[in-house]
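Complex shown without one protein chain; remaining protein chains in place.
So, chain A:
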């Protein structure tokens, strides 16, 4: 099962970029937690429409309550990883769960590292 997951992760992560520019090529996710987060995002994307519609039936004052109870049960029956609440915005490079700036998707440490080496466009040390 682990091997299958690994293969799946590899096939998911690998992108064919026939570009000659020497960029850093990452063919693996940083760690397993990041992989799980990726899976959750995928499932959430797939079930997003269904969840929206079932919730529209549930959070309703017009439809009969029996229908709403049935809808409750249906949404609970969906896979647990399909809810968007479980997604955690991790750092893209280090998979750090905390201290992540949303605009750059990087943790504070990586952000500082790149900004100091002048590799972040438009970012400067603040001085006032």
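Keep in mind that, in the parts below, a contact is a pair of C-beta atoms (placed from the backbone, for glycine too) under 8 Å apart; a residue touches a chain by one contact, two chains touch by 3 or more; residues count from 1.
Criterion: contacts and distances are computed from a predicted model.
Within the choices "SERTA domain-containing protein", "TP53 regulated inhibitor of apoptosis 1", "EF-hand domain-containing protein" or "Small ribosomal subunit protein mS31", the name that UniProt assigns to the complex's undisplayed chain is "Small ribosomal subunit protein mS31". Where chain A meets the omitted chain, the residues involved are 16, 18-21, 49, 53, 56-57, 60, 62-64, 66-67, 70.
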